[in-house]
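Every protein chain of the complex appears in place save one, which is left out.
As written, the chains take the letters A and B, and residue 1 is the first residue of each chain.
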Amino acid sequence: MATKASRSAARVMMAPAVVLLLGWMLVPLTMTLFFSFKKYLPLRGDSLERGLDWVGFDNYIRFVSSSSFWPSVQTTLIMVGGVLVITVVLGILLAMLLDQPFWGQGIVRILVIAPFFVMPTVSALVWKNMFMDPVNGILAHLWRFFGAEPVLWLSDASLASIILIVSWQWLPFATLILLTAIQSLDSEQLEAAEMDGAPPQKRFWFIILPHLSRAITIVILIQTIFLLSIFAEIFVTTGGAFGTRTLTYLIFQRVVDSQNIGLGSAGGVYAIILANIVAIFLMRIVGKNLDA
Amino acid sequence: MGQITLENVTKSFGSTEVIPPLDLTIEDGEFCVFVGPSGCGKSTLLRLIAGLEDVTSGQILIDGAEATTTPPSKRGLAMVFQSYALYPHMSVRKNIAFPMRMAKIPAEEQERRIEAAARALNLTDYLDRRPGQLSGGQRQRVAIGRAIVREPAAFLFDEPLSNLDAALRVGMRLEISELHERLKTTMIYVTHDQVEAMTMADKIVVLRAGHIEQVGSPLDLYRAPRNLFVAGFIGSPKMNFIEGEEAARRGAATIGIRPEHIAVSTDSGPWAGTVSVSEHLGSDTFFHVQGTGLAETITVRADGEVGFRHGDRIHLTPRDDVIHRFDEQGLRIA
Partner (left out) sequence: MARATSTQRKLGTTLLAWAVGLLIFFPIYWTILTSFKTEAQAISDPPVFLFFDWTLENYSIVQERSDYMRFLWNSVIIAGGSTLLGILIAVPAAWSMAFVPSKRTKDILLWMLSTKMLPAVGVLYPISLIFVEFNLLDTRIGLVIVLMLINLPIIVWMLYTYFREIPGEILEAARMDGASLGKEILYVLTPMAVPGIASTILLNIILAWNEAFWTLNLTAANAAPLTAFIASYSSPEGLFFAKLSAASTMAIAPILILGWFSQKQLVRGLTFGAVK
C-alpha cells in the first residue's frame, strides 16, 4: 500500500492539518513565553511598539508568591478532585445500573446523557437562578418546605455549588464511557466467577472493577484536562468571588481584568506545564491503544 | 497482449530484503502461478507487478514497454483480491462498471460488457444487489467480472480462493481455468496451495524467501524437481525423503520417493514397517508406516480397497525408475 507516489501524496495531504496545528501551537506559545519574561501593563502605558522591559523570572516568582496563588491552586485541586470523585463513583454505580435489564432502557439512557449537551453557560445560569437562587430557586423552596433556612448557595457554599454544577455536566460523560466499558465485559467471565462461588461484592471488586480500570483512567485524564480549564461556569455564577477562583480564572483575571499581561503569561506557562503533565499520562494510554 | 517481464527486480522493506534480484518472463496468454509457503514473497511479487508497491531496483516491462514507475491505474492490469475488495456501497452492476467508468467508456458499451460478463459469470439475476447480500462464491464472481470488463493486458489473482469453503473452491478453480481457456489473456495467480498450482497453471513459479526455486510446467516440477524444497512442496501427500545408507547405495545424499510410487504387500518387498495410521479416502488409502529404519515415517498411497490397519506389518517396494536423487546441497542429481 505504499509506493513512493502514494507516500508523497500522503505527505502533501497531511501538510495542511500539520502546518495549521503547528502554527496554532507554536505562535501563541512563543508569544506567551515571550510576554512572561516582560513587564507588560498596557494600562500603564507599556506597549509593544515602544518595547517591553525584560524582567527575567520576576513574573514567575510574583505569580507564585502572590497571595491569591496558593488559594487558587487549592480551589483548583478541590474542584477538580471533587468533580472527579463524584463523577467516577456515581458514574460506576450508574453504569452498572443502566447495564441491568429494565423497561425503557433507551429513554433512561437519553435522560441521563442529556446534561452533557447543555452548553456550559446555560447550565450555569439555570442552576444559579432557578435552583440556587436563595429566594426563588427550587432548592430554596425545598428547604422552606422542610422548614429549613434556605442556603445562600453561591456565596456560602460557593465551591460546593460549582462542583455540583460541573459534576452534573460531566456525570453523563463518565457514565457513558464506563457503560461502554462494562458492556464490553465478557459475561462468561462473570458467570465463571459465579460458578467459582464468588459473591456479588467479590465479583465487583475482582472482576468488574479491574475490567473498568482502563476506562476509569481515561475518564479521569480526559476530565482533568477539561476541568482544569473550566471557565464559563465560574464566569457566569460567581465571577471568581467567594473562593471559587481557580488557577485558570486567576490567569484570566490577571490578563483581562488587571491587564497584567506579563504576570498572566507567566501563569499561563504554569497552566500549560500542568496540563502537559496530565496529558503525558493520557497519551501513553492512547498511544498504546494505537499499536493494538 | 500481455507479456510481463521482470528484470533484476528487488524489493526491500527497510533493511530487510524480501525479494533478492529476480528475473522472470511471463508470456502472453500464459496462466502463471506463483506458489510457495506463506511469507515467501509471492504476494509482494504480485503487488510489484500491479504497481501497488515500488520495486527497490530493477525493471518491470509490460509488453516490452517500461512500466516500472507507472502508477497501478495506468498499467492496464486487473486484479482480483483475496478479500474480493468489492465496493460495499455500490450495486453489483456499479461495481462491475467502476473500472469502465474510470476509463470513460461510453455508457452503451459499458452496458453491453456488463451484460456479457454477468451472463458468463451467472450474475444476471444479482446485478442490482449489494455485495453484502451475496454469498462468498458470488462475490468472487463479481470481483472477476469487474476484472474482465476492462479487458486488461493481464489478470492478477491474489489467493482468490482462500476465503471460500472447500467445495466452492473446486468449482471456482474450474471456472477460472475455463475463463482462461476462453479469454486467452495472461493470468498471474498467487496461491499457497500446490493443488491449485498443479491443476490450473501453464507455468508454475515456486518461490521461497523471495528466491525462485524452480520455474516450469506442473508436470516438469512433478517429474523433475530441481531441489529438495520443490520436491517436498509439489505433490500431495508429500514426497518421502530417505537419507543414509539407502541413499548412499543409490549414489545420493538424499533420495526422494513419492507415496504413489511405492507398492505395498503383506509378504514381500525390500522395506518393511508397521502401519501407524491409515487414512481411507475411498478412492485412495494413505498409510503412514513407521519402523522401517529409513525415515521416521514413510507415507504410501495405495488403492482405496486395501485394508491394512494400525499395527499391521507390511512390506514396501519403491519404483526404482522414479526415485529422485539429491546431493549434499539438496540439488537434483540428473
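We adopt the following convention: a contact is a pair of C-beta atoms (placed from the backbone, for glycine too) under 8 Å apart; a residue touches a chain by one contact, two chains touch by 3 or more.
Remember, predicted model here, so these are calculated numbers, not experimental data.
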item	value
Of B:Leu52, B:Met172 or B:Val289, the residue in touch with the unshown chain	B:Leu52
Option from A:Phe69, A:Phe204 or A:Phe235 whose C-beta touches the chain left out	A:Phe235
Positions on chain B contacted by the hidden chain, ascending	50-52, 71-74, 77-79, 81-83, 85-89, 98-99, 102-103, 146, 150, 156
Residue numbers in chain A that touch the chain omitted from display	1-2, 6-7, 9-11, 13-14, 16-18, 20-21, 24-25, 27-29, 31-32, 35, 94, 97-98, 100-105, 107-131, 133, 135-136, 138, 141, 144-145, 168, 171-173, 176-177, 180-181, 184, 187, 190-191, 214-215, 218, 222, 225, 228-229, 231-232, 235-237, 248, 251-252, 255-256, 261, 264-265, 267-269, 271-272, 274-276, 278-279, 282-283, 285-287, 289-291
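The criterion applied here is as follows: only the chains that are shown with their structure count from here on.
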item	value
Chain centre separation (chain A, chain B; CA means) in Å	59
Parts of chain B lying in touch with chain A, wherever the complex brings them together	51-54, 71
Chain B-facing residues of chain A, complex	1-5
